[in-house]
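The complex appears here without one of its protein chains, the remainder shown in place.
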Amino acid sequence: MIIDILSWLLLVSGGLVGIVGAVGIHRFPDFYSRQHAAGITDTLCAMLILLGLVLQAGLNLAAFKLVLIFMFLFFTSPTTSHALANAARHSGLKPEVDSTTIEDRSRD
Amino acid sequence: MLLENYLMFVAASLAFLVTLGLALARALMGPTVYDRIAAINMFGTKTVLLIAVLAFLSGRMDLLDIALVYALINFIGVVAVLKLVVYGDFHSSGKDITKPVKVDQR
Amino acid sequence: MAFKYGVFLFMFWLLLSGHFEPLLLGLGLASVMLTIFLTKRMYVIDHESYPLHLSSRLPTFLVYIFREIVSANIDVIKRIMTFSDSSISPRLIEIPLPQKTDLGRAIYANAITLTPGTVSVELTKETIIVHALTKETADDLSTGNMAKAIPDQDIN
Partner (left out) sequence: MIDVVINVTLLAFLAITAVAIVRMTDLFAIIMLFGIFSFLSAAMFIVMDAVDVAFTEAAVGAGISTVLMLTTIALTKDHKEKQSGSHRPWLPLTVVLVTGAALVYGTLDIPAFGDLQAPAQMHVAPYYVERSFTETGVPNIVTAVLASYRGFDTLGEVVVIFTAGIAVLLLIGGRRRRSNAVGKEGEENDA
């Protein structure tokens, strides 16, 4: 019973976090800041949802596979984000920076 | 299955459908090619999670295997696309884009 | 070395399939042997693909990184939900990269990227260029607290 309530909470909050992240990729002004919003869905949303599913699965092979899915996401999503940002920077896409740039920053 | 448990998977999958729609809109609009790639990466992640929830919704645990395959294929696809975008070629040089590259333009 | 990997792969296969009939066990064993043969031909097996020497420090690091991920996520979610342009102030910063080994540097860059609000954009020899969503996250990263939490020592 408690487990059911817990996974209710986890699944619903995971879904909401996912929607917030998707709103974020429309709200933020440029590509680099949108990456942060996309990062939410890769990390917290996946954690909440998969944890909620593991609670429902119990201790068996299904739970192991869910943990495995989480590990894949955990290892691949930062690699993808970094490669994407690196590629964008190398192609000359300038981020909309607010105040300090790199050169100012490295001087102080 | 209990009705309450069924309903929570329903709620999660509905939330995922909304997220998929928003990500699809970004992929269609996306001003730069990188916006599109990021949106597709997000779309893939969400599909993996949606399939995992669907496995519990329909009670078929072999769907989790497909979610696993998708998580891997999404990664490989995105990295392949990036490699092409950066080098314009799959074998123009032995370098990997995930390796540190020298700063030449700033 | 290859034999250890074979045993590991076969346990992995068992956990994924969950079947114990002799025919299927034989098929699984055959596929494991094919995989080992291919990886040996590709020279994939080396000390880096399975960093055992860092395993003892893994739990503390995982606890740390998960706490960081959750708090950073909550912060970014708050900033998304306040619908005004002043809620974010994106910037590029350059921070030192104290790790000496490739593995430690990769872990550090990935940890930065994993916490929303900061994405590592580029790695050079001594520094790492990070795109930060706000001033607070940028200052937080500049203190170097995260760099200290990354396992990098005891590498021979």
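All chains are identified by letter, namely A, B and C, in their written order; residue positions are counted from 1 within each chain.
Following the convention adopted for this analysis, a contact is a pair of C-beta atoms (placed from the backbone, for glycine too) under 8 Å apart; a residue touches a chain by one contact, two chains touch by 3 or more.
Since the model is a prediction, treat every value here as computed from it, not as a measurement.
A.B. asks: For the unseen chain, which displayed partners does it touch in the full complex?
C.D. replies: B, C
A.B. asks: Even though one chain is hidden, which residues of subunit C still touch it in the full complex?
C.D. replies: These residues touch the chain not displayed: 19, 21, 23-24.
A.B. asks: Mind pulling the subunit B residues that touch the left-out chain?
C.D. replies: The list for subunit B reads 10, 13-14, 17, 20-21, 24, 27-28, 33, 36-37, 40, 43-44, 47, 50-51, 54, 57-58, 60, 62-63, 65-66, 69-70, 73-74, 76-77, 80-81, 84-85, 88-95.
Assume only the chains that are shown with their structure count from here on.
A.B. asks: Can you give the whole-Å distance between the Cα centres of subunit B and subunit C?
C.D. replies: Roughly 18 Å, centre to centre.
A.B. asks: Could you check subunit C for residues that touch two or more other chains and list them?
C.D. replies: Residues 16, 122, 129 of subunit C touch two or more partner chains.
A.B. asks: Quick check on subunit B: which residues sit in contact with 2+ other chains?
C.D. replies: Expected reply: 65, 101.
A.B. asks: Can you check the complex and tell me which residues of subunit A touch subunit C?
C.D. replies: Going by the criterion above, the answer is residues 17, 20-21, 23-24, 27-30, 32-33, 35-37, 39-40, 43-44, 47, 61, 64-65, 74-75, 77-79, 81-82, 85-86, 89, 95-102, 105-106.
A.B. asks: Residue numbers of subunit A touching subunit B in their complex, please.
C.D. replies: Against subunit B, the touching part of subunit A is residues 4, 7-8, 11-12, 14-16, 18-19, 21-23, 25-26, 31, 34-35, 38, 41-42, 45-46, 49-50, 52-53, 56-57, 61-62, 65-66, 68-69, 72-73, 76-77, 79-80, 82-84, 86-88, 90-93, 102.
A.B. asks: Where on subunit C does subunit A make contact in their complex?
C.D. replies: 15-16, 18, 66, 69-70, 73, 76-77, 80-81, 83, 85, 88-94, 109-111, 113-122, 129, 131, 133, 135
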